[in-house]
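For this view, one protein chain was removed and the others were kept in their places.
Chain naming follows the written order as A, B and C, and within any one chain the residues start at number 1.
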Amino acid sequence: MVKEIERKLPVVHMCTIVPISQTVGANRIVPTIAIPHPFGDPSRTPEEEKALRRKLVERGLKALQTEITEQTVFNE
Amino acid sequence: MLKLITNNMNLYNTVRNGEFIDGSSLSVLIRVRSLVHLGSKILTHPLCGNLRPNHQPFRSVIIDEKSGPADLESLSLIEDAVRVYQSCKLIMPEEIDEATLKDYAYIDSELMKESLIQFSLLTHNP
Amino acid sequence: MKLELHRLNVKSLKFAEKTGFADGVLSVNKAELLSLIAEDPLLGKNLDVDLAMPGESVRIMPVKDVIEPRWKIEGKGQIFPGLLSDVETVGEGKTLVLSGAAVLTAGKLVRFQEGIIDMSGPGADYTPYSKTCNVVLVLEPSDPNMDKHDYEKACRMAGLKAAAYLAKSCADVKADSVEVYEQANIREGMNNLPGLPKVGYLYMLQTQGLLHDTYLYGVDVKKILPTFLSPLEVMDGAIVSGNCVSACDKNSTYSHQNNPVIADMLKRHGKDFNFIGCIVTNENVTLADKRRSSTYATKLAAMLGLDGLVITEEGFGNPDADLIMNCWKAERLGIKTALLTDEYAGQDGASQSLADSCPEGDACVTAGNANEVIKLPAMKKVIGYAQEADVIAGGWNGSLADDGSITVELQAITGSTSELGYTKLGAYTL
Partner (left out) sequence: MSFKVIHYINQFYAGIGGEEKADYQPEIREGVVGPGMALKGAFKGEAEIVATVICGDSYFASNMDEATAKILDMMKKYQPDAFIAGPAFNAGRYGTACGAMCAAVAKEFNIPVISGMYPENPGVEMYKKSAWIIETPDNAVGMRKAVPAMAKLALKLLKGEAIGKPSEEGYIERGVRKNIFYDKLAAERCVDMFVAKLKGEPFETEYKMPVFDRVPPQPAVKDMAHATIALVTSGGICPKGNPDHIEASSASKFGEYDLTGVMNLTSETHCTAHGGYDATYADQDADRVLPVDVLRDLEREGVIGKLHNKFYATVGNGTSVANAKKFGAEIVNRLVRDGVTAVILTST
């Protein structure tokens, strides 16, 4: 799916299992927290959780604003 | 923490730390998958035994239960195992007679025994 | 190392007063053979020996193992070392082979895991053992509640004893043909044939636990680290099956003794490559074991400086993981691989064939889809227990029809998708 989107629009793939994303051919990849809750952590307070989520989304936006030539994983 | 996830009551009764799943082999695999998604590692192959899923009503998997990032190898193994099981739904037998069921439970216990000993999970012989 | 195989070509079987061989006929003294196997206190009273010839309307089931009768007539050690004889190294001297004959062990064990052999009809095309003259041992335990390992061992030993007994009884007959095999030691082997790639055979054996085991010199292969072996040792029965797994792709002892990959590699040794030897490895249950064995086996190959490996799998499911690990680990060490496996693509052929894969596995031969369904018409005679069709792997409730026909997956037919490549079956994508 990510590849078909990338044919026409810039896309950042935000997912937990980076190697799978790499195999399916995503170019901009941001690792997330855990499979059942990629953008959250139920062990934290709702406020902490949202802050965490915001950090990840900002990282995703940064990835979209970064010129790349090959598959890149944005860890920070 | 090492733990056996199983739907084989015989085996469950012989281990130090286990979780009994009152359900099918697939339910065992799905429970293991949920735990892997949260960071647990699989220590024994979820498809052990050389039978097609429809001939394996019992499933037992030893995991190292923990939380954190998912272990890739465990993940790929468990996802593949679940996929294999789901692809075989059609030929799952509906009922199995007692004697055969006993054989199945026995084989499952046998396959796990060595590993359970290796991981010091066994309290007595199954 | 030099081994001569002295072949007697068995074309027919009969019961007679004396066990021996003449004019293509193997005569069997039933009482003597029965009393030999009945020595084992683990086996019951109702043992039987029956004969089945190619083309006969005979079905044999459930079949546990197939063994070729062999006996060492000269040289160190004796066949099936570590099990039937002492652990002396084998693979040298002269070994008598009753070519075209086989010993079959039949009987209920772990019932759903044993196979069917039809001597004629459509099922016969799928099993190599419809072409052999079969001496069938019908076995039962002395105690119905006996521990299954003990009974498995008793069945295994009965088959080996019978095979050795038959060949030994013909030891004084002059061979119809003699084949000579020579294997250089590693130092010479490495220097021989400069310019040809050095290759090996990575021989994977089913070892997932008791009743899913294979023995090397009598040692449970589960417990070994991958090790190096001469192909000639394999011919003398260094590897013995103790498997009760799906019949289609368990490697029978017979197929080890006659391993067709080894046979073909020996044939092409000196022409297409320099065949250095076999690396035996296991297929264990724990992931740590899988990682260890695949790393170790491929390390051995790299230490030997091999350029290529033929890798054969045994079984389905988690052994696919071992196969794939062996493949990519070898390839990443610069060792080219070709894989031999079989497929479980579902009855409709539409499911994924293997439980695992890697892009390095670009040279893969398959022995067919074990889930394809076949209808086996009724046979005039059944040796063993026909009602087992319903519980055999590859069968299902209702497999056995009232007219005696059986509808099963190929899985249930002994050796039908042999991953040693002992059949001509394969599969392609429609």
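Basically, a residue touches a chain if its C-beta (ideal position, glycine included) is under 8 Å from a C-beta of that chain, and two chains touch if they have at least 3 such contacts.
The structure displayed is predicted, hence computed values, not measured ones.
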{"item": "Touched by the hidden chain, restricted to displayed chains", "value": "A, B, C"}
{"item": "Omitted-chain contact residue, chosen from C:Pro54, C:Pro260 or C:Pro377", "value": "C:Pro260"}
{"item": "Contact residue for the chain not shown (choose from C:Gly24, C:Gly55 or C:Pro197)", "value": "C:Pro197"}
{"item": "Touching the absent chain when the full complex is considered, from C:Met61, C:Met119, C:Leu211 or C:Ala367", "value": "C:Ala367"}
{"item": "Sites on chain A contacted by the missing partner chain, in the whole complex", "value": "1-16, 21, 23-28, 32, 35-40, 42, 49-50, 53-54, 56-58, 60-61, 64-71"}
{"item": "For chain C, residues in touch with the removed chain", "value": "125, 197, 199, 259-261, 263-265, 268, 272-273, 307-308, 310, 312, 336-341, 343, 345, 348-350, 353-354, 357-359, 361-369, 372, 410, 418, 420-430"}
{"item": "Chain not shown, touching residues in chain B", "value": "33-34, 37-38, 79, 82-83, 86"}
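Please note the rule applied: only the chains that are shown with their structure count from here on.
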{"item": "Approximate Å spacing (C-alpha centroids) for the pair chain A, chain C", "value": "50"}
{"item": "Distance from the mean Cα position of chain B to that of chain A, given in whole angstrom", "value": "32"}
{"item": "Separation of chain B from chain C, taking each centre as the mean of its C-alpha atoms, in whole Å", "value": "29"}
{"item": "Sites on chain A at which at least two other chains make contact", "value": "none"}
{"item": "Chain A contact footprint on chain B (complex, rising order)", "value": "34, 37-39, 69-70, 72, 75"}
{"item": "Of chain C, residues touching chain B in the complex", "value": "110-113, 148, 206, 208-212, 222, 245-246, 250, 285-288, 290, 315-319, 321, 344, 346-347, 351-352, 355-356, 371, 391, 393-394, 396-397, 411"}
{"item": "Contacting residues of chain A [partner chain B, same complex]", "value": "16-17, 19, 34-36"}
